[in-house]
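Can you read through this structure? Questions will come right after.
Heads up, one of the protein chains got dropped from this complex, but the rest are sitting where they should.
Here is chain A:
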Amino acid sequence: MQINSSTNTYPVTQGVNSGQNVARDSSRIAREQNVEDTTKKPAQNSERPVERLDVNEQALAIVDEQRQQQTEQEAQQQSLVLSSEGDTNNTSVEQVNNRNLTAVSAYQGVENLQQRSDIEQLFGVDLYA
């Protein structure tokens, strides 16, 4: 019996756009390697070619750079919101609250619509508001 490893066909550099993807892939590779080690017989271990985990340093550097940029952008956005709130004397806060209320009511509307159709289907009745 031969168990094929997927690590060879799944390069680490594939998820270079996201740091999280790279981390997830690396841990997955490690996990799969562990599973493989425990499931393979000792006799087969000697026949198995040695697996290599190539870490692309350039890709990691790009990921780090992207993370740093993202953090900087978030910090800038936060500072902008805070300054505009200060300028308009809580007007922006009220606007945000109103927007939140609209969002919540829209969400509840959809939820009620779903509940309504659920009840109609479940009990075979029609609801009229």
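Some observations on this one:
We adopt the following convention: a residue touches a chain if its C-beta (ideal position, glycine included) is under 8 Å from a C-beta of that chain, and two chains touch if they have at least 3 such contacts; residues count from 1.
As a convention for this text, contacts and distances are computed from a predicted model.
When the listed names "Membrane zinc metalloprotease", "Cytochrome P450", "Spermidine/putrescine transport system permease protein" or "histidine kinase" are checked against UniProt, the chain not shown comes out as "Membrane zinc metalloprotease". Looking at chain A, the residues touching the absent chain are 106, 109, 112-113, 124-129.
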